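Have a look at this one before I ask anything.
The complex appears here without one of its protein chains, the remainder shown in place.
And now, chain A:
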Amino acid sequence: MASTVRQCITLKGSTEIVAEFFDYAINSILYQRGIFPPETFTHKQQYGLTLLVTTNDELLKYLKTVIGQVKNWCQELIVQKLVVVIKRVDTNEVVERWQFDIQCDKTVNSKTKRDKTEKEVKEEIKSIIRQITATVTFLPLLESVCSFDVLIYTDKDAEVPFNWGESGPHFITNSEEVRLRSFTTTIHKVDAMVAFKKTD
């Protein structure tokens, strides 16, 4: 799937891996947190796990657009964070924030090759996805109807594409944070964490 050449990872391959991870991570979050009804998800084998992937056409279209854009930015090494914000539809209040910090190695160009096998990276990703699944045990139940938004933190000089706009950071007032695992392709390092509204 990703264009890795046996033992090496290139910028392009790393971007593919990261983008793929985001796709599955967002899908998992949406399923686990019940943002979309479970019957709109279908099983898929990936990273040695059975993951749930949406079949909602609109959502698929949206994710394709967003992930495609993230891929571009990953390739340009100007993306800093990807945040999945879950907010209530009625009050617009942010209740959960899944933050993925992306540290790009800015010294990398299209010709650099790094020694790390895809398998190792996928093992790391597997553990993150597992953690995301496990977080359901301690995250508070979402009681009202919620929707989600994907924020992308980029460098200041990034071009704003058509149909995209600047947004606020969507902070959670009175939040609790939990740091999750991270993975690295040696070109992109992704740290995952989740912040959620404290239940009094």
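As a working rule, contacts are C-beta pairs under 8 Å (C-beta built on N, C-alpha and C of every residue); 3 or more make two chains touch, one makes a residue touch a chain; residues count from 1.
One rule holds in what follows: contacts and distances are computed from a predicted model.
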The complex's invisible chain, by UniProt name, from "Chromosome transmission fidelity protein 8 homolog isoform X1", "Actin/actin-like protein", "Co-chaperone HscB C-terminal oligomerisation domain-containing protein" or "Mitotic spindle assembly checkpoint protein MAD1": "Mitotic spindle assembly checkpoint protein MAD1"
Residue among A:113, A:126, A:170 or A:189 that touches the chain left out of view: A:170
Which residue of A:45, A:137 or A:199 touches the chain not shown here: A:137
Absent-chain interface as seen on chain A, which is shown: 35, 58-59, 62, 65-66, 69, 80-81, 83, 85, 87, 89-90, 92, 97, 99, 134, 137-138, 145, 147-156, 158, 160, 163-172, 175, 177-179, 193, 195
